[in-house]
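The structure appears right after this line, and notes come after that.
With one protein chain removed, the remaining protein chains of the complex are shown where they sit.
The block that comes next holds chain A.
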Amino acid sequence: MSLLELDGVTRRFGGLVAVNDVDLVLEEGDVVGLIGPNGAGKTTLFALIAGSLPPSSGSIAFRGAQVGGWSADRAARAGIGRTFQIMRIFKSMTVLENVMVGSYLRETRPARARDLAEQVLETVGLGELAGQAAANLTVASKKRLELARALATQPRLLLLDEVMSGLTPVETSEAVELVRKLNQSGLAVLLVEHVMEVVMPLSQRVVVLDHGVKIAEGTPAEVSRDSAVIEAYLGDQHAAAGG
């Protein structure tokens, strides 16, 4: 049984097919990159897996359970953690309180929820800022906070929606290291990213979406040579010139 198994997943918005007949399999401990041009349907696919959006057709199985159409909180309880593309921190709370909202999912007692939250903040390198107002954090720290909140729910699968965009090169490489560290502790990661320098070294496999359709899947090296991918990213003239 795979950790996550998408079979012919389709999502329509009126006449628009945002995600079209996508198959995808993730095993425990996998890091899979999801790339594609703007509007390719990456974020929609995330929403489908994380339960905030029901699929129009197809099946989404997480650890054997059909999660397609589940509410987002139920998906979180089942072990799917996610971050948001635009940073959406709880702005009236401190950094620690933000993370505790996540840790309360599996630790009902305040003291234990706090311990877990502090531990997660240490992991992402925000331990020093626990008492700060979350609204005052820098962009890079807010992204880490997003990650910490998701980790505090103790997920089995982590969906990262562009957690590294908008970071400086140094911050990016730190974030890559962090995700790698999390993965080594056994967490499966599905990451959407625009920055190729992030996706390529981090992912064992890369899936490419274009206009909602999966056009390629393979190792980073295979995918970057794929003519359909080059065409989707650079336009068909380049593909024609190259071929």
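By our rule, a contact is a pair of C-beta atoms (placed from the backbone, for glycine too) under 8 Å apart; a residue touches a chain by one contact, two chains touch by 3 or more; residues count from 1.
Quick note on the criterion: contacts and distances are computed from a predicted model.
The unshown chain of the complex is recorded in UniProt as "Branched-chain amino acid ABC transporter permease", chosen from "Alpha-ketoacid dehydrogenase subunit beta", "Cytochrome b/b6 domain-containing protein", "Transcriptional regulator, GntR family" or "Branched-chain amino acid ABC transporter permease".
Touching the chain that is not shown, out of A:52, A:132, A:173 or A:227: A:52 (per the contact rule at the top).
Looking at A:8, A:110 or A:201, the residue that reaches the missing chain in the full complex is A:110. Interface note for the absent chain: among A:72, A:215 or A:228, the touching residue is A:72. Residues 50, 52, 71-73, 76-77, 82, 84, 88, 90-93, 97, 100-102, 104-105, 108-110, 113, 149-150, 152-153 of chain A touch the missing chain (whole complex, contact as defined above).
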